[in-house]
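Pasting a structure here, questions to come.
The complex is shown incomplete by one protein chain, all other protein chains being positioned as in the whole.
For chain A:
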Amino acid sequence: MTATLFSPNTLLLDKHADYIAAYGSKKDDYEYTLSEYLRMSGIYWGLTVMDLMGQLSRMNREEIIEFIKSCQHDCGGISASTGHDPHLLYTLRLAILYTELIILCGTFLPVLYISIQVDPFHTLFGVAGLSLLGDEQIKPVNPVFCMPEDVLQRIGLQPDLLN
């Protein structure tokens, strides 16, 4: 994408926050419904960004918690949405959210559900998930960047609160 005369050169934080806050209410939106298969990721992205912008309070906490609870499966895995199957990716998303943002009421099963996908992408998520759930053999992982804390420390990168 090339910048043009009409492209903004600062982040329009209020507009971004408005968009995300309103996003979940568009239940009859076509793209929203079709992207149901990655809803848990969407929640992770939305909540993380709202937190970075200091606007987390605008999100509907109860509704989100109810939704997440409905995605917990007995095996310890988390699914993308209600009625979907558990998957490693969404289980990691929840592990990140649990650490950083939400205090869940009720029980949370800290068991890592193993997925059948053998590739670096999913291996990273598995290991990061284990780290966030407190596995001592693995380095601490920063939930915002999904990178080891010591690497972030060395390059001097800390998530900034935007305001």
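Keep in mind that, in the parts below, contacts are C-beta pairs under 8 Å (C-beta built on N, C-alpha and C of every residue); 3 or more make two chains touch, one makes a residue touch a chain; residues count from 1.
Keep in mind that, in the parts below, contacts and distances are computed from a predicted model.
Choosing from "Fructose-bisphosphate aldolase", "GPN-loop GTPase 3", "Geranylgeranyl transferase type-2 subunit alpha" or "DNA replication complex GINS protein PSF1", the protein name stored in UniProt for the chain missing from the display reads "Geranylgeranyl transferase type-2 subunit alpha". Within chain A, the residues in touch with the undisplayed chain are 1, 28-30, 33-34, 36-38, 79-80, 83-85, 87, 116-117, 119, 136-137, 150, 153-155.
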